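Every protein chain of the complex appears in place save one, which is left out.
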Amino acid sequence: MLRFVSFRLLQSLIALALLTVVVFVLARTTGDPLHMILPMSATEEDYANARRYLGLDRPYVEQYLSFVGRAVTGDFGTSIRARRPVSELLRERLPNSLRLAVFAMTVSLAMAFPLGVLAAVNKGNGIDRAAQVIAVLGQSLPSFWVAIILVEFVAGRWQWLPAGGSDGFTSYVLPGFTLGWFVVAGLMRLLRSGMLEVLDSEYVKLARIKGVAEYRVIWLHALKNALIPVVTFAGIYFSILVTTAIVVETVFAWPGLGRLAYDGITSRDFPVIQAVVLTTAAIVAVVNLGVDLLYAFIDPRIRYAR
Amino acid sequence: MAAEPGGGTLAPPGAVAAPARGRGRHVPWIPIGIIALFVTAAALAPLVSPGDPYAQSLRNRFKPPVWDQRGTWAHPLGTDRLGRDMLARILYGARVSLAVGALAVLLASSVGAAVGLVAGYYGGRVDAALMRITDATLSFPVILLALILAVTVGPSFLNVVIAISVILWARYARVIRGEVLTLMQLDFIAQARIAGAGAWRIITRHLAPNTLNTLVVLITLQVGYVIIVEAALSFLGAGIPPPTPAWGSMIAEGRDFVTSAWWVSFLPGLAIMLVVLAFNLLGDWLRDTLDPKLRQL
Partner (left out) sequence: MGPAVVDVRDLQTHIVTRWGTLKAVDGVSFTVAEGETLGIVGESGSGKSMTCLSIVRLVPRGAARIVGGQILLDGEDLLTKSDTEMQQIRGRKVAMILQDPMSSLNPVFSVGMQVREPVAMYHRLRGRALTERAVELLASVRIPSPGARLRAFPHQLSGGMRQRVVGAMAIAAPPRLLIADEPTTSLDLTIQMQYLGLLKELQERHRLAMIFVTHDLGIVARICDRVAVMYGGRIVEIGPVRRIFKSPAHPYTRALLDAIPRLGARRDRLTTIEGQPPDLVALPPGCAFTPRCPHAVERCRREAPAESVVGPEHATRCWLNGPA
């Protein structure tokens, strides 16, 4: 078990290290940031000074090493655009994004569980079809379009809910729902197919033969087994969610990492870009690690085998 | 046992059963029809389009669709903020979406399948190294990369295709490798080896054909996702640069006028939904028919 965890941890670290290189190279190729921050009238000397001040005049390898060294301690340098430490920006934005992501994941799980289980139990009939339609629709609708329509109607014309912002719980509803619905389809499908397979199994048959009540057979005996594929793919769904969040945050003007990334890229603010990409990747890695642990927790065959 | 032919799930207590339904889902003609319709429209856009998608006419700004009492047949789906014909722009937009979808998926699937085949065939260190790269790629948000590329090299059709393929191949690599690992255990590979077949021959003649079904299913399911990602990029201004009509940027352009001119944002979104839905439904059907064990994709 310990070996399994440390192996996975090492894997994540290697992946992250690879990413720092990619990010660094990409960020350096995004063009000269000084064009963006210095006024049109800036002289050659101004450029040189600014370059020295920002450390952009040193060799690339040196820049990379100092970047990694500082990144490890949480220091991502100063935002070129906001002229504030990037770590400060992250501290402001990250909690917003995490809260939204957790809310969205909760929404999608709350939708996917009943839909997937009911669809499997009612295989082939109307309930199954309806559940599948809801799920596949979520996957087929562009989230930013859903966002625009929700903002227009629910927040605008009907004034039921705020269109994002920070008015407590209600402001999470629209962006969270938009974001969550997109991944419902995948989760619901995994649950449905998992449940179908498990409901056909001998151990479910035996549970019924023992006289276990039907709700317990479905929601305990069968569901715990059907969770295994869901957990396996949860990491992938989470990274899809993170990706989609960039778009959704932009539409809802959500003060999160996605919005920060978007602003950072449009103004070639590479300390910010580096920080956001690495933070995102680190979060995905941590979630994946958590998923592995959860996986081992649910499936004793994994727990004892490794 | 006699219980097998039906193969259904075990009954809940004492279920008095209904007659079994016919198994095997019907061919999804409606999704196929929708895809065919959009493909034809995209291919023949210059012929079927009611007008020039670029032609501006400020006098005809924000004309509503024909079913609105203020609408005219001159612009069946209305006009946008610059008076450009919506129908023409949606038809031409189909070209962008479908072309990006097809190209990105083909590129990603061929690279991904190659990586998956090689990793699965050689195993060991080759496999470990390739899979680490695959994992690292999977954890990189597609949209972030595309945004970075867009501001680096400037937004363009090619950059969108590249950005999407650079990330998307990893999915194919993962799935195909898994498939190959299973195939490698089977006797016919051992037989081919005994018969003296080399790596290239085994990969191309024995492994690749056997992963084809999976590949087809995955490709179909991914086209929809790619169309959505392209639209999202164009929406953010990092995809297909204006004035080229792309569904995503059309939605973005209409965004500020939803209250007064809903159709400018709504209709392109509807087009995205139809196409993506059609691809997803077709992919679902293909998966159930060709490769039921892929249910988990």
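Here the chain labels run A and B in written order, and each chain numbers its own residues starting at 1.
Here, contacts are C-beta pairs under 8 Å (C-beta built on N, C-alpha and C of every residue); 3 or more make two chains touch, one makes a residue touch a chain.
Keep in mind that what you see is a predicted model, and the values were worked out from it rather than measured.
Colleague: Which one, A:Arg8, A:Arg81, A:His221 or A:Arg259, makes contact with the chain that was left out?
Modeller: A:His221
Colleague: Which residue among A:Val22, A:Ala50 or A:Ile298 touches the omitted chain?
Modeller: A:Ile298
Colleague: Just to verify: which one of A:Ser66, A:Ser201, A:Thr232 or A:Thr266 makes contact with the chain not shown?
Modeller: A:Ser201
Colleague: Residue by residue, what part of chain A touches the chain that was omitted?
Modeller: 124, 201-214, 221, 224-225, 228, 298-301, 304
What we mean here is this: only the chains that are shown with their structure count from here on.
Colleague: Compute the distance, rounded to whole Å, between the mean C-alpha positions of chain A and chain B.
Modeller: Chain centres of chain A and chain B, defined by C-alpha means, are spaced 21 Å apart.
Colleague: Give the list of chain A residues in touch with chain B in this complex.
Modeller: Residue positions touching the partner: 11, 14-15, 18-19, 22, 26-27, 29-31, 123-124, 136-137, 139-145, 148-149, 151-152, 156-157, 185, 189-190, 193-194, 196, 199-200, 204-205, 208, 214, 217, 229, 232-233, 236, 239, 242-244, 246-247, 250, 261-262, 265-266, 268, 273, 276-277, 280-281, 284-285, 288.
Colleague: In their complex, what parts of chain B are in touch with chain A?
Modeller: Residues 7, 9-10, 12-13, 21, 132-133, 135-136, 138-145, 147-148, 150-152, 224, 228, 231-232, 235-238, 248, 251, 255, 258-259, 262, 265-266, 269, 272-273, 276-277, 280-281, 284, 295-296 of chain B touch chain A in their complex.
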